[in-house]
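Worksheet for the structure shown next.
A single protein chain has been omitted from the complex, and every remaining protein chain is retained in its original position.
All chains are identified by letter, namely A and B, in their written order; residue positions are counted from 1 within each chain.
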């Protein structure tokens, strides 16, 4: 298994390079990512290239058996480029052009910038195509970070109009799609169409959604420009990009993943906010963007920080986070960064080594895991997560909810996480998928808040249910068409008949209001089951009522229904609820679909499985600070300790079993 | 009585129009407002007009007996206009020009925009002057909304300098008025005078006040441009504009009302914040801007929302709000909007019908009231509210407090409401008036915080007291002259002798500090009477002390005084107090002036009266969710139920009596 670090030899004196390589090898590292932000070093002036320093750095690493992923440096242009072409600088939503002196400060639509990017990537690919140490490429860095997903420059304005012309064919079609009769916005010339600048008022929802799509496409196109060069020149190298999680929702990640060999991502658990379920959700999303295993290209190995510093990872955290990533489908772990930089905007983004380059606690923890992976890594790589439950994530919906949250407390990612967390608590694997995925692999498909619902998506879900599948829909399903117009039929729109229910009214609740939920099943709950944020009053058209409201003017009215349709079932949840209510609902869904948890564990102990063909690797991770005892159903062998385990076993704090 | 809806036929297929008209008629609606934002539809390209579609829509409505108010569409210009004349776009206080894609995004001072507006209004008026269905006009839409009252473009800069030249005659006079010796701001050329852009520091108070006046005048002038055309071409039609409430304080509404036949307004109760007293205060203000009955041109008929959605009106709310409007002087109710739009920035601003156009709870509630009004509306229209108590609202003062709040917790509207609420709780009608109104109609005139006090205003109030009236003044009275300079004499400035008191010091309190108030009258209060926000230490010059402070270094010093002057009395309240203290004060004022409450009711039951000559209509509204019992002084007849009522009667929740 690849296990490495992000390394910037250009930040350190050349004399140090052999020491770094040796210390890496000592820690069991066998990979580095290089050159990610080194454009000026590689092309010190226009069209003059210098690879000698990088060749020497790679030589030292190669001598220790360390392989190389090269980053293309296009996330930060040289000063000479910006001075020559100031129009490449990005324009913000408030109309202000950003300045040189950061990164992600350029417009990816700019023809000049695209041609400069092409030149440097072509030069690098030509130079390294046959290098024995180089195994692959990371394109650019974290597209969309620092609020850079959308630019508002003149080049973007022109390109957006062309994109619209291609999409709609005619202004008549565009005017109809956006409903420009509203507020007299009808366009008679493409030149009249504005960008959705951040003025006081929200833009037309159709325009706003299309601009998000256009900008996402522009990022994807910029990536493809580089992918195409690398595919052409380096056919034996893999190509990836480092994605983000933690709620980043600005780019269509299915699209961005499509052109890559695999997805990588940057995992920075926030000790102040991230719980293990959040981290598991992040990994699950990342695995979902391409429906395949992934790399962690930047794994937190020290306190992050720029102007302020986050808390220090606690002993055991780095190793536990790394195993959790593997448990969810990571095939490589690359730590950010080898050594904490002494200068630049990230001088407080700590790596494995501190500024002084001496090995301390974090280095030894990385080393411990490095030696473990040398022993067991090969048994893990390539094994797959197989889930029977799928959670649909839809980017049109994500964009549309960014434009109109419907309720101030609503966030699409957070809402999907409500379901995920309930399954995660029961150690039931879940896949994140697009609605266009092959649904037949799953016993249960959850489609919460599938707000933008196309006829294709509705048809696909209907077919799945017809053939025996179970689908769960919830609030706001089908409220919008693909033009971000509200559906004209009663909600849930195109799936109303599938659900056997219509929405009679909806009530968007203030933050402090909750409404009791009354389940029709007679199980007595010790916890209050409560709706909040959004309540839809349902009118069953054939569906059976599962849950009713216990308050407000709709007390006694249906809140959750179940419809049988064809050979399958459709559940409609007309509200947003507290965790105990979701756990109750998930228990009923598991029981009715026959999906089994992997293992019953105490709170804070997470279990996942990866399958190497028929062989199952069970990952058991104790995220708590106390030993946790659990009963194992059978005889197991722990790959890490090499010990057999059975009956009641105790997992020490922050420790891991890999059971076969 | 006119009872209608705001209707946008251009948002729906023409095939639907007859259904809409029929459903309206079924609901008892007899009026629609049309064409409000339809400029592009009416003038698809410069100087080419198209009224055919609107004529056809009106025809369908006319067939059901529905009359039409036309909105002039100048709140949202066509894209072609902005493309041709980008300089018409408004500039914000931070110097940024807004973009096309919203509404209220234009400068009303711009000569180009004014001439385009004139052209479309003239064309509409010419076309509809003799149409039998058209009864009147609404000019533009909500002047000043979305922070659009003031523009900072070059046209405004020039116009402001001309406005100043007209006001002051000479730079010497302006320099003197503004006190430009401060910070070396003396102007030697009109071209040197800046606009009060939003930089770090507050502008000169004189300049800031004049810019608010200028901008208000500019809005009034833009309205007058249209009024003049309509008066000329459509002499038989009424002309109105839809005002705002809920604390909007950016335009001089007395001035805006002056040129209109009557004031309309847009009533959107906020279920999270609005209590019945706040709504009553809004109606009272609106009735006050012209001192006459009004229309509700947009009455909430569904949950408002743009990016997020407000709570749904509860059953009975829409009808209760509509009767409350009538109870306070509304002569027509027009709901916003007929059917919820499926596109555009307001696709979540819900109307009587949902997006799907089917009748549900809200439609049936509107229908119930429509049938009631068909029965009793004619007995109400034109009847008048007669108040014996007046509350002075002064726009110069409002503007000056926006510039300098004096204390962070102070808001002029909120402060006036403190008094209003105490009278409202006792069912005593109050009028909002300018100081220039005929005061002799009132037994009691309240002039709280009359901060900008002109010699004319002082003289008028003095004359009123001399002849036997009672006036209440309070904090900051007379602190400013009309140039927003601080009065040089001791406070309360020009009315110090009238009040028989001077202000020895004032203490602006932090948010968490309160000071006990000790009334000299021996009534024992069960509630704590407390001052907050602002305490003036009073030095009586002949006045009698009514209340003293019970804390701080001014413990024992006077807080409220009463002076007899001529045949009347002047009360001076040197502080801001909690509601029980105002109720106590109001009880004393009612008792000393002999003003009688309309009826004694439980909390949450509101009573107003409208007079048809000598015939009194008593509106009794139960704003609570419980039945309320009250004792009726005599024999009444309830117009709504047709039943007699006397003795102890019970009003069901959210129900209404109209008693004669």
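The working rule: a residue touches a chain if its C-beta (ideal position, glycine included) is under 8 Å from a C-beta of that chain, and two chains touch if they have at least 3 such contacts.
Since this is a predicted model, take the numbers as computed values, not measurements.
**Student:** Among B:22, B:94 or B:414, which one is in touch with the chain left out?
**Tutor:** B:94
**Student:** Of B:404, B:541, B:592 or B:624, which residue touches the hidden chain?
**Tutor:** Looking across B:404, B:541, B:592 or B:624, the contact with the absent chain belongs to B:404.
**Student:** Of the residues A:5, A:32 or A:76, which one touches the chain left out of the display?
**Tutor:** Answer from the full complex: A:76 touches the omitted chain.
**Student:** Can you tell me which of A:307, A:591 or A:614 touches the chain that was removed from the display?
**Tutor:** Answer from the full complex: A:307 touches the omitted chain.
**Student:** Can you name the residues of chain A that touch the chain not displayed here?
**Tutor:** The missing chain touches chain A at positions 8, 10-11, 37-41, 44-45, 73, 76-80, 82-83, 92, 96, 98-103, 105, 146-147, 272, 303, 305-312, 314-315, 340-348, 354-358, 360-361.
**Student:** For review purposes, identify every residue of chain B that touches the missing chain, sorted by number.
**Tutor:** Interface residues of chain B facing the absent chain: 94-95, 178-189, 191-197, 199-207, 403-408, 483-490, 504-510, 553.
Everything below uses one rule, namely that only the chains that are shown with their structure count from here on.
**Student:** Indicate the whole-number Å distance between the mean C-alpha point of chain A and the mean C-alpha point of chain B.
**Tutor:** So the centroids are 49 Å from each other.
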